[in-house]
Structures are given as C-alpha cells and as structure tokens.
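Removed from the display is one protein chain of the complex; every other protein chain stays in position.
Note that the chains take the letters A and B in the order they are written out, and that residue 1 is the start of every chain.
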Amino acid sequence: MIAYIIRRLLLFIPMAVGMVVVTFGLLLIIPGDPASVLLGQEASPEAIERLRDSLGLNDPWYVRLWDYFANLLSGDFGTSIFQNQPVATIILGRLGATLELAVAALVIATVLGLAMGVISAMRQGSIVDTVTMIFAQLGVSMPVYWLGLLLMLAFAVQLGWLPAIGRGPPLPEAFWAALTGKPQVLMDSLSHLLLPALALSAMPAAIISRLTRTSMLEMLREDFVRTAYAKGLRRPRVIIRHVLRNALLPVLSVIGLRFGMLLGGAVLTESIFAWPGLGQLTITAISQRDLPLIQGIVLTFALIFALVNLIVDLLYAAVDPRVRLG
Amino acid sequence: MKKLLLSTTALILAMAIGPALAQEEIVVGTDVDAGTLDARLTRDTTAYRVADLVYSGLVHITPKLEAVPDLVESWETPDPQTFVFKLREGLKFSDGTPLTADDVVYTYTTLLDPDFNAPMRTLYTPIKSVEKVDDLTVKFNLDTPYAPLLSYLDLGIVPQELAEGGQDLATQPVGAGPMKLASWNRGAEIVLEANPNYWAGAPKIEKVTLKIIPDNSARAQAFEAGDLDVIQSPLSPQDISRLAADDRFGNAIMPGLGVTYINFNTKDPLLADPKMRQAFAMLVDQQTIVGDIYQGVDEVATSVLLPSSWAYSPEIKQPTFNLEGAVALFNELGWTDSNGDGILDKDGKNLTVTLATHSEDPNRVQTVEFLQAMFSQAGVDAKTQITDWPSFSTNYVQKSQHQIALLGWLNLVDPDRLLFSQLTTGGSTNWGGYSNPKVDELLEKGRSSLDQKERAAAYQEAAKILAEELPYFIVSYQGYQLFYDKDFPSEVNATPRGYLRGLIGMETQ
Partner (left out) sequence: MRLPKPLRNPSFVIGAAITLFIVGCAVLAPYVAPYGVEQMDMRNRFAGPSLEHLLGTDNFGRDLWSRMVFGARISLIIAVVSVGGAALIGTVVGLVSGYFGGWVDLVLGRITDIFLGFPAIILALAIVAVLGPGIMNVSLALIVVFWTEYARVVRGAALVLREQNYVQAARALGASPLRIIFREILPNALGPIIVLASLGLGTAIISESALSFLGFGLPPPAPTWGWTLSYGTRFMRDEPWLAIVSGAAIMITVLGFNLLGDGLRDLLDPRQLSRGGGERRND
C-alpha cells in the first residue's frame, strides 16, 4: 500500500516536469509582454526594456528554465509579476474558494445524480425515467456559462432570492460561526455558494445519474441479485446491500475524474459569478501574461489532478476487494 | 510671481457638518483588483482610487481638475522652472509618524529613478531635482518649464523611514490620506477605515469597502440587488440607461477624461497620405457608434481637445461621416472599382485594410464590427483582428504593426497627456509614426508655457492640423457615470476620475 502510494507519487514527477516544460514553451512563444502590460500604455519603450531586464525576461530561455527548476527544487514557486507576492501565497489564498465551490458542486451532483439514477433504474421505462433522462441529456448539453447566466438572471435578478455574484464568508468559518450562535453568517455563505455550485454541478449530476442508472440496470440483471430476491429478501434491502453497492464502483471512478474537470470548469463559472478562486485567477494571469503565476497555477492543477486520481484508486480498492493495487 | 495662499476653511466646514453618529460605511464596486498600493507604482484604476484615499499628495485635484493644497499650505513659482512648496505643520502618517520634507524628497527621487520602474515616470521626467529647503519646505527644479506638472502632484507621499526599513508598501500601504488600509482580500475586496491622523481630521465615513467584480454587467446586477452602495464607470451602456431610470438610485453623469480613438499607422504605405486617412475617417459613423453601441453614454468627438478642457474649441472639426464623400475621395486618389467586383482597386490591387482592437472591451469589439460593415459598403475590403490586450497592444500596435486600430486614452487631466508623447516626432508612444515639425513645435510650446491662454492657442492650432492630417481620429469623448443608493450616508461629489474622496465627505465643489 505505502509502496504503491510512493510509486504513484514518483510517477507524478515526470508529469509535473513535462507540464512545466510545455507551459514554459507555450509562454515563450505567446505574444504579449508582461512588462508592457504591467507598465501600461503610457510607459516608454525604454522603461519597458528596463523592467524586462530586471524581471529576467531578457535572459536566454535555457537560463530562465534552469532558474525556474532550481527555484522549484528549493520550494520557491516564483513571484507574481503583477501582485508582487509569492506565487504559492497567492494560489493558497485562492485555493480554498475553488475547492469549496468544486466540493459543493460535487456533493450536489452526487446526491442529485445518484437519486435520479436510482429512481430511473427502479422505474425503468416509466414517465419518471424518461423525464429524468431528458433532464440528464439537457444537463450534459448545456454550456455551463449559459446555465450560470440563466440561473443568475432568474434567481438573483428577477426573483432576488439569492445574491448574484461574489463569495460570502468562507464556508468552514461560517460553520464555526453558526456553531457559536451566528447562523446568519452560514446563511450568507451558503446563499452565495448555491447558484455557482448549482451551475457547476449540472454536468456531473447528469453524467452520474446516467451512469448510476446503467450500472444499476446491469446489476439488477445479475444472478446474485435474483438469488437474493428468491431468498425472499425485501426489495429496498436488496437494492441497498447488493445493487447500489456494486453499482457505485464505476460511479466512484467517474466522480473522481469529474473532480479534476470540475476545477477546470470552475474557470468559466468563477468568472461569471465573480467567485474569487483559482479559475478567475487563471483568466487574470493569462490576460496579464503573469508567467510565474501561470506556471504555478498549472502545477497546482496537475497536483490536484494526480492526487484525486490516487485517492480514487485507493478508494476503489477499499470498496472492491477484487481490485488489487499494483 | 504668483503666490497662492488658499484657505482650507471650506474643506474643514464640509467635514464639520454633523458629527458621525453611528458607524457609517459604504461599499463600492470596482472592476479590477489593485496590483500594488505603493502610491508611486499604482497602475490600475482601483489602485489609483485606493491610493487617493490612503495617501495624500502635495495637492489635491478637484472635480473641476484644479489643483488645490492638500499636504501643502501654499506654493510659489519664483521662476517658470522652480516650484517651492510649503508643507502644513504637524502632518502625520496614519501610523502616527511625522511627515516631513524628507518624505516628499524621497517619494519623488525614487519615482524618478529609472530603475524604480514607476509606470507614470514619463509624466514627471521634466523634474530635474527635488530638494529639501527645511523640514516644511521643498523645492522642485525643472529642466524646462512644464505647465502640466501641478496636475500630477497629487501623487501620494510615502513614508521614507518605513519604505527604507523594508516595509512592503505594495501590500501594506501607509500614507497620510483620509483613510487607511484595514484589510485586503486579494481578488475579493479591499477594506479601508478612517484615518484619525489625517491633517483635516477623520472623515465622516468610517469604513469604505471596495468589492472587486470584474464583469460590468455582474457589477451592475450586484448594485441593483443591494450588495453595493456605489458603482461607477466602466459600465455597460445598456446597464447605464436602466440604472439612470431607476428612482431607487441617484446618479452623477458627466463628461469623463478619456477618449476612444482610431490610431492610423501613418508609416503604412496605404495610410501614409493624409487624404487616405481622411477618406477612412469619413467612413466612421460616429452618430451611430455613440448613439447605438454606446447608447449615448459617450459623446461624439470633434477634435483631440476635450470639451471639459480649457483648451477646447468647438470651431475645430474632424471630418464627419460621409459615405459618398469617402468613396469620391478614394476615387480621386485612384482607387476605383475597375473590375466590378464591388471592391475598390488600384493598379490591380484591392483596397484591403485590417481593423483591430482588443477583445476585453465588448463595445470596442462592436465598434470594429460596425466599422467593418461600413467599410465594406464603401467598397473597402476590411478585415478584423481582435485579440486579447497583451497580444493586441505589445505585439501589434506598440510595434507599429497595425493599420487601423481602435484604442483609448484615460486620465486626460491636461491636453499634454493626450498629445505630447503620442504625436510628437519620435514620441515614446507615437505608435503610428506620425511626424510634423509644426505640430512638434506647438505641442512643445503647449507644455512649456505657463500662461493658460498661450497654451490654449498652441493646442488649438495643433488640434486644427491634427484634424486634417488625422494620425488620430477621435471617435468619442468617454462619459463618466456614477450611481449610488438613495440612502447614501454622505453627500456625493463625483469626479470624472472616479476618485472617492467625494463620497466620504472630503471633497468640496
């Protein structure tokens, strides 16, 4: 087990190095100069050149790449050109917001998706099944930013039930506040979270519901389920003990995969709902050509991606004894 | 020898009206997060606005763009190349340490150091040196007479001791302004609180929160939903008309300090002839652009001089929209549709141009799209190029690779700021490569004369030439809009720069 985890983490190293190199290469040829963006339109060409020198942007590319790796080895992710703060600090400051949004979306998607999937599988061919699956189809076909805008228009602007944009107090803090007698803080936090999380959850919810349904239907046909029925076990118990448990396996791996993608999908959702997370930071960093920050963000996403995959595989092994880690 | 001794009673009176009872706070929407809050290095609107509250400069610029004393009591100009400033007594930074002439000298000396890389350094380069006469007196020596200087001396004074002691003013600013930084949650909000050490006393508003909402429409929605007390330009035209009609909100709508303009690359063979530029300019239907795309929020421009400026003259006029006239002019220049394909040609080559702008501003994108259609109607094969700002600015316009580009300039507190670096021969931001010795001479005169009448005359003469030669075609004068909740806890005195002192009771009309 430990050996497996170590092996997996070691495999992350070539991936991370590769991603740094690819990003570096792209940023090398990308048009646009951070020094010029930083100094603004009124800056003279000499001033821009001077800033490029001091940022090391005029060094040959191999020197810059070497420096980057050297710094990385000593735990230094560089300094943002625009915010003048360590990249690691900036990213850590944003990570919480994105994780909060992604986890919330995933929870909604899982609950909604499982419920819809189980119900349609149990009532295969009924109206409920058809309607649920139509919803699922619409969920995967809708551009996330369009859904986000429609939700915002309906619930924030027209009805005025929820705030249109922004983030309330961070959720963990808000929970604590609620426990210490300030439930309105929690309400504030949740009311901001609901719309973006809902928009972001549509796609995974649709996918999870379809997958749950398919995999439940497969299980219901299996011999051991029939046997359980034949032995006179009551229906809900069979469903929970035998069907759902086994049907969850493929769903689990998809939830894991989805989580990485949710973080990517958060880019659009965050920019619509002005959610101050990594996604918004990504757009800003690219639009400013803040090279060290873009590198840092790419590495962060890679790390999350690798970790989530590892966790999913470990969970998979835990749930299904047939799966061996090797 | 002009001696200015300005009373500050008006300012003090304004603040004395009604002592603050409860905690008064306002929430202001803004479009970008500040990059740095070091007053010498600010480069985005949010940072300017925060710095204006956190720091104080030698002077303060009023909504009418006049320089009035802030940290100084008075100033004099013994000769056109010398300014002597007398500081108020007992000035303190928000941390309680005294502000003296040393801090002023330090602020300007570092600003002028090329290695300090201050974005606005070019505005101050005519300053030769800044020296301390005594603790309360500072002397500015200029290389040449430089009339716009006073407009730029609202630059915030930073505390030398702290800055040299290693405090990072970019993230932990300390100044002598009416507010001080309470907290800064990157990407989300900047919170300021009243500074009791401000020389004129603490402002009535005790807390100002700037919430960062990048999308213009989203910001307007947050304001309508009551999440914000104030929003201001940049706003989407369609939101402005709706907000202006809503009686829950008060507004201040006035001419701004920016222009949207077309930059012609005069070095491009196709556009080298001023007549060609005139013909293209005649294809710009300003009425429709301003009326429909900008929904009347901006104003049709007539020349490089802003209507709010003392240099403005309604007599000076750029060419106006005239499709037939443009085609006739093209024909006159040898461009005719000789092969009947609907596109003008000359010597077997089609009349092809590229119209470019950046993708971040949807109104500019729409304007380019509209221009493209008008150009096609006149028989010009127009292509569009729309990329994000870094690709568009650094690698394209600023390298003079463009033909016709749609851009803007902001903060035009003085005509010099739109013209000198941009349109003098070899000017640092003369991307279109325009060169006319007569214009050079006039713009030089405009910045060096200290007599406003003389300056106005020089700028008007230059503007007349520019309206014919058209290195720039000014499409519109940008408007400035501010909306506030009717329950606003303070009097609202907006300034076209979007600064906020007028919202915390620190501005006099």
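Going forward, a contact is a pair of C-beta atoms (placed from the backbone, for glycine too) under 8 Å apart; a residue touches a chain by one contact, two chains touch by 3 or more.
These numbers were taken from a predicted model, which means no experiment stands behind them.
Among B:D134, B:E164 or B:D292, choose the residue that contacts the chain missing from this document, as touch is defined above.
The single option touching the absent chain is B:D292.
Can you say which of A:L92, A:V140 or A:I311 touches the chain missing from this structure?
A:V140
Of A:L171, A:M203 or A:V225, which sits in contact with the chain we cannot see?
Considering all chains, including the one not shown, the answer is A:M203.
Quick one: which of A:L26, A:L92, A:V131 or A:M187 touches the chain that's been left out?
Residue touching the absent chain, from the options given: A:L26.
For review purposes, identify every residue of chain B that touches the missing chain, sorted by number.
Residues 217, 221, 236, 238-239, 242, 288, 292, 359-360, 362, 365-366, 368-370, 372-373, 376, 384-388, 391 of chain B touch the chain absent from view.
Need a quick check: the contact residues on chain A for the chain that isn't drawn.
11, 14-16, 18-19, 22-23, 26-27, 29-32, 137-138, 140-146, 149-150, 153, 157, 203, 207-208, 210-211, 214-215, 218, 250, 254, 257-258, 261-265, 267-268, 271, 282-283, 286, 294, 297-298, 301-302, 305-306
As a working rule, only the chains that are shown with their structure count from here on.
Distance between chain A and chain B based on Cα centroids, please, to the nearest Å.
So the centroids are 39 Å from each other.
Give every residue of chain A touching chain B within the complex, in rising order.
The touching residues are 31-34, 36-47, 50-51, 54, 82-85, 90, 93-94, 152, 156-157, 160, 163-167, 271-274, 276, 280-281, 284, 286-289.
Going by the contact rule set out above, which residues of chain B touch chain A in the complex?
Spelled out, the residues of chain B in touch with chain A are 33, 35-36, 43, 114-115, 117, 119-123, 168, 170-171, 185-188, 211-215, 218-219, 221-222, 224-225, 227, 360, 387-391, 393-396, 398, 407, 409, 421, 428-429.
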